[in-house]
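Missing here: one protein chain of the complex. Every other protein chain is in place.
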Amino acid sequence: MEYTIRIGGQAGQGLVVIGSCLAKYFSRSGFHVFSHQDYMSRIRGGHNYYQLRIADRPVRSSRDQIDILVAFDWETIEQHRQDLTEKGIIIYDAVACRQEISAHEFLNVPVTAIIDQMQVHKVMANSVIMGAVLGLMGLDLEPFNEIIGDFIHTETEDIINTNIAAAKTGLDYVANKFVGRFSFKKPGHGKKKQMLINGNQAIGLGALVSGCKFFAAYPMTPATGIMNYLAAKAKKHRLVVEQAEDEIAAINMALGASFAGVRAMTATSGGGFALMTEGLSLAGITETPVVIAEVQRPGPATGLPTRTEQSDLSFLLYGGHGEFPRLVFTPGTPEQAFYLTNKAFHLAEKFQIPVLIQSDQYLADSEWTFSDFATEKLFSEDFRLRGEQLKKTETYQRYAYSKSGISPLAIPGESNHLVVVDSDEHDEDGHIIEDAATRKNMVRKRFLQKLPLIREEIASPAFYGEKQPKNLLVCYGSCFGVVKEAMENLSKGHSIAMLHFSEVFPFPLPDKFDFVKLLAEATRIICIENNASSQFARLLRAETGLNCQIKINKYDGRPFTLDTLTGEIHDHLY
Amino acid sequence: MEYTIRIGGQAGQGLVVIGSCLAKYFSRSGFHVFSHQDYMSRIRGGHNYYQLRIADRPVRSSRDQIDILVAFDWETIEQHRQDLTEKGIIIYDAVACRQEISAHEFLNVPVTAIIDQMQVHKVMANSVIMGAVLGLMGLDLEPFNEIIGDFIHTETEDIINTNIAAAKTGLDYVANKFVGRFSFKKPGHGKKKQMLINGNQAIGLGALVSGCKFFAAYPMTPATGIMNYLAAKAKKHRLVVEQAEDEIAAINMALGASFAGVRAMTATSGGGFALMTEGLSLAGITETPVVIAEVQRPGPATGLPTRTEQSDLSFLLYGGHGEFPRLVFTPGTPEQAFYLTNKAFHLAEKFQIPVLIQSDQYLADSEWTFSDFATEKLFSEDFRLRGEQLKKTETYQRYAYSKSGISPLAIPGESNHLVVVDSDEHDEDGHIIEDAATRKNMVRKRFLQKLPLIREEIASPAFYGEKQPKNLLVCYGSCFGVVKEAMENLSKGHSIAMLHFSEVFPFPLPDKFDFVKLLAEATRIICIENNASSQFARLLRAETGLNCQIKINKYDGRPFTLDTLTGEIHDHLY
Amino acid sequence: MTTFTDYKGQQPAWCPGCGNYAILNVLKTVLVDLDVEPHQFTIVSGIGQGAKLPHYLKCNTFNGLHGRTLPVATGLRLANNNMLVIAVAGDGDCYGEGGNHLIHAIRRNVNVKLFVHNNQVYGLTKGQASPTTAPGTITMTQPFGSLSAQLNPLALAISLDCSFVARAFAGAAGLPFLKEIMKEAINHEGFTLIDILQNCVSFNKVNTFHWYKDRVYQLEKNYDPTDRVEAFRRSLEWGEKIPTGIFYRNEKASLEKNIPIIQDKPLVNQKFSLAETLEEISDFY
Partner (left out) sequence: MTTFTDYKGQQPAWCPGCGNYAILNVLKTVLVDLDVEPHQFTIVSGIGQGAKLPHYLKCNTFNGLHGRTLPVATGLRLANNNMLVIAVAGDGDCYGEGGNHLIHAIRRNVNVKLFVHNNQVYGLTKGQASPTTAPGTITMTQPFGSLSAQLNPLALAISLDCSFVARAFAGAAGLPFLKEIMKEAINHEGFTLIDILQNCVSFNKVNTFHWYKDRVYQLEKNYDPTDRVEAFRRSLEWGEKIPTGIFYRNEKASLEKNIPIIQDKPLVNQKFSLAETLEEISDFY
């Protein structure tokens, strides 16, 4: 059992309220949900949509065809009508769309009329529509009544009740129409609720549970959601969230806070990251832990601010002047984003390096359902030299040489030891030097000695499918879900498997799991990337010498969808 | 015949005046010269030196051993004494060094006394020393007398004459000492003068002859020399040279000027380039021609501001968010820097893309001699749509689709056609769009269609040595000279050759010259880079899948020197 | 003679009721009055709602990066000092991300006409505090309310001896006045800043159209805009009453006038002679 609902209309018409509230309704009810958003860089007007996929088994991507289209305006009908399944229904309000259509798939819900009749504020239209959608699916208003308040940001009893009433009216209106069209078994209330979370929330939550205490950023779509999440938690969990004057300030503030002894983070998109690369290099030479989330949008420059692409991978791998160690994570799901953010803070502090988490608008705004996050796996070690332990340290040098290359990271001010860091090349004390010998030693300490140790922390790529596949799909980051489902679709009748890389740099070693052998032995390597130049395939070749024979790219600012991708892969199978 | 002279002392003592004046003396006299500078990031004091190698055949690198050491202070003697050849001489002033040494290799030239005696200003000491050096080599003061004025920035007759007199005294003082120690045949005056030029001057000159009319930059060592050169020519050749408030402004000013219709450039080092990456991406999406010179110094961050490294290669290849075409040139000599700067302006305008010229402190400050620059090879085509041709154009669209991906580049204001450029994704007219189809077309136009054409312009790597070598040396950028001389040293008795890449991105195709086959067939590929992580070897593998078995790296902020490198390569030969 | 419709551009994507519409229309009438043809001027803008303006007009356009409007405009003017260059920016764009460029563009006194659409909020990114947001304002990213002092763009410009400093309101009553000021600015030689108070119906619920309307008034007819200290004093008025008008002007030579080599003709029209530059090679012998 699975259904896809698409809600389309103009910016500011409440598509997100309806979409996210329905998503919550279904996840609460124990269903699996996957949603994604398609919106323009404007505040009112234009055309946006919100798409939900609901099923009784895990879903990880968006379908091309839709079962229910909720149309706020005529443009929505024109743009999306052809995506309807043959059993599909279009819910619309003839008044709002300025015309009545008799065609069988159209269901006119006179929202405007209902609102007038009920004599309630027109925002209630959203509840009427949600009621209608639920009614069409033969569902009731439980748990709608519990959750609606959160989505209209109110706790006022009667506002909530009016909305429930409005929903009821919408539900009753369609109740006896298309009966059984969407035969829908609603799980008993015993059924375990699912958690519903998107990529930005997952990174924010991951930072929170990792003890992030300082977050500085400059607003930039699609990364702003991370800042919004942490800002909302600032009071309760005692975080300082500072909006910087620009991205240069943002990363330098984070480094100042980290130097002072707290876990610090910043987040941005490609253009902001460009402005942070000098600071990234500063983190490198000063060995200051910092976590940077880069949520991609299509470039170059301003590009398509509200859309998605995977075109900044190489930039994250090599951005910043000079040579220093860094980690780059590319989570494929909100769950991975949550754990990798925690791992990012852990390793940033353990190795005193910058760690980059790369996401994109698709992952940032997509909601996924999970039964739960296993929190015992979380890292929560404190690597700082502080308190008594610091006080009883006899001599302290910020950059003392060591076998691992790691030097003690003391809190300035907590003892009479001085903490001296320098963006110039420096000696063990942190003071400027220019001699060749010290330079060499410092490059070894901070870079060459740490590198192998950092690399040991990198997990192998995730592997799914046939053990000795002829066709091996390769992907990273947000393509995880859609590639996995496509692979599953194609597994019947084909020798196929997939590798997903979520920890891309330093590149995983084949020691634990020999994925390199697997790649070398595959007849066909098919690399799937949401960009034009196959940046991951390039990384793979630089690391292994292996060439991906087939490259599937998408660079129109939209994510891959399941059905199209399945077809495209199919055309290339051996 | 070849000799190496090293002049050591404190910042501000005039080492550069002596060094560069001697270099000019020898190049004027028809000798071949190679000089390099080693200096600290301070204005007075510390320890710097200037090294010159003079020969009767081309020289392209610095030796480890020195024939004449000019010591301004005791520290110089202590630091460099052990580098003396057994016939070597140390010229010093017992008074300045506060001690007299009787050892055979020491030649005390009582500069202080001479100055007092002559009753001239103590800066004349420099001329006394130069005279002594020339005397020791059995040379006369011709053409010293012609050139000294340029180096002490004066045209005043008697100042010049006093300097000549001072030099004469120095020369006479040593005249009958160590006679014949440096038996030196001075070429007859028929001998053709050599031109003497360093990397920064070559880039500046290259820009000038390419019609660069606008240069904006923020001062940053070691790139500032380019700005100094162009600023000095601004009046005469009508350039606007603007010192920006920061590097972000510098590149955006250059783009504004280029939009207006003039050839524009900026220059910086790694940290400044980091700040320019957002603007680089802007050049990419707006298709605005711009040339950027990046003169490397050791990073990360501030690193070693006055020293050398090749550690920003990957950053130049992949810096900037989103995907757009770019060219990256890595000249190996001032001559290459001159031609590649010209080619940079040519291709930047032809393809409407950013072109990056990567140099480093070693190349920037090293003086080389050349008999001349063949100027007929220079590109001087104007690709702008202007004047009559523009006026008679019927319809104009800044981003009109075309087979090549290149759209006409019109001058705004010269006709009633409007020139509209946009950092957002845009349509052919240059106006914001968000639809998938236009996005796809624009990525193709701007990036995928241009790429193969740009690639055709890339020259093959330079190849020297045995045709089917067992040992193949690989290098790029400023390592050219030292690797070539080392290869020549080792060619006796070894099967050896070298490849030098000066046009690295897009990576050259093997079609014209199959260097990939050559690499694949070599028993041992030895990659020599002035960095710690073999960034070029990584590029080579990403492009060809080939692995360099041996990697020779230097990351102490100093350039490779001939004798050490020769030895190091020798240890790895097959 | 150009007409209003000659400047008709793309369909604006602004919210209904947004103050940007008024600014756009006033600018068109100014262009008509000055009879500047679309190809005779360039609008340079950054990223933000106000910054979309050039697309909604017919003109040469460089719609660059967020915050980087002024360096582009400066490079453009230096390469072509015959081109009228108008820079359009938002308060976040110009006073936030681009603050450093504002300071130095004023110091250069480059002949660029800067119009700041100051809605005291980050509009395009959905309502975060901008440098001109009222202190205490709580937003999604200012959980404790905006804690920074409100930036006073006029005082800042006057402190930098900006050659033309004005404020206007993009509201019915203020429109003829805005038009007058825009004209003055365009006719002024040197860098001109007009801070235009513009309502944002979607995200600024404090400084609404009426909030501005009830407060703005015009500087007295006899006000002397050449007195820098007085201009500074008046620029500090902000609250129950908000003065609009030309606060300060200072007739000094523009940057372009100080560059000898572009006095006869703009750089873009100067012929390049390869032969002449090649002579420089002789220096190296």
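Order as written gives the chain letters A, B and C; numbering starts at 1 within each chain.
By our rule, a residue touches a chain if its C-beta (ideal position, glycine included) is under 8 Å from a C-beta of that chain, and two chains touch if they have at least 3 such contacts.
None of these values were measured; they are calculated from a predicted model.
A.B. asks: I'd like to know which visible chains would be in contact with the absent chain if the whole complex were considered.
C.D. replies: A, B, C
A.B. asks: Can you say which of B:G135, B:G170, B:G271 or B:P461 touches the chain missing from this structure?
C.D. replies: B:G271
A.B. asks: From the list A:A55, A:A96 or A:L378, which touches the chain that is not on show?
C.D. replies: With A:A55, A:A96 or A:L378 as choices, the missing chain is touched by A:L378.
A.B. asks: I'm checking contacts with the chain that's been left out. Which of A:A244, A:I458 or A:A532 qualifies?
C.D. replies: Reading the full complex, the residue touching the unseen chain is A:A244.
A.B. asks: Based on the whole complex, identify which of B:C21, B:I148 or B:V241 touches the chain you can't see.
C.D. replies: If we include the chain that is not displayed, B:V241 is the one touching it.
A.B. asks: Among C:R107, C:K126, C:K213 or C:K265, which one touches the chain that has been omitted from the display?
C.D. replies: Only one listed residue reaches the unshown chain, and that is C:R107.
A.B. asks: Of the residues in chain C, which ones touch the absent chain?
C.D. replies: Chain C touches the chain not shown through residues 96-100, 103-104, 106-109, 131, 144, 147-152, 155-156, 158-161, 228-229, 232-233, 236, 255, 258-260.
A.B. asks: To test your reading of the contact rule: which positions on chain B touch the chain that is missing from view?
C.D. replies: Against the missing chain, chain B presents residues 12, 40-46, 218-221, 224, 227-228, 231-232, 234-235, 241, 243, 245-246, 271, 301-302, 305.
A.B. asks: In terms of residues, what is the contact footprint of the unshown chain on chain A?
C.D. replies: 27-28, 193-197, 201, 205, 208-209, 211, 213-214, 216, 233-235, 237-240, 242, 244-246, 248-250, 252-262, 264, 278-279, 282, 286, 372-373, 375, 378, 380, 411-413, 415-424, 430-432
Rule of thumb we're sticking to: only the chains that are shown with their structure count from here on.
A.B. asks: Once you find the CA centre of chain A and the CA centre of chain B, what distance in Å lies between them?
C.D. replies: Computed from C-alpha means, the inter-chain centre distance equals 44 Å.
A.B. asks: Distance between chain A and chain C based on Cα centroids, please, to the nearest Å.
C.D. replies: The separation of the two C-alpha centroids amounts to 37 Å.
A.B. asks: Quick one: chain B and chain C, Cα centre-to-centre, how many Å?
C.D. replies: The mean C-alpha positions of chain B and chain C differ by 41 Å.
A.B. asks: Please set out, as single numbers or ranges, the residues of chain A touching at least two other chains.
C.D. replies: Counting only residues that touch two or more other chains, chain A contributes 40-41, 46, 271, 301-302, 305.
A.B. asks: Where in chain C do residues touch two or more other chains at once?
C.D. replies: 47, 64-65
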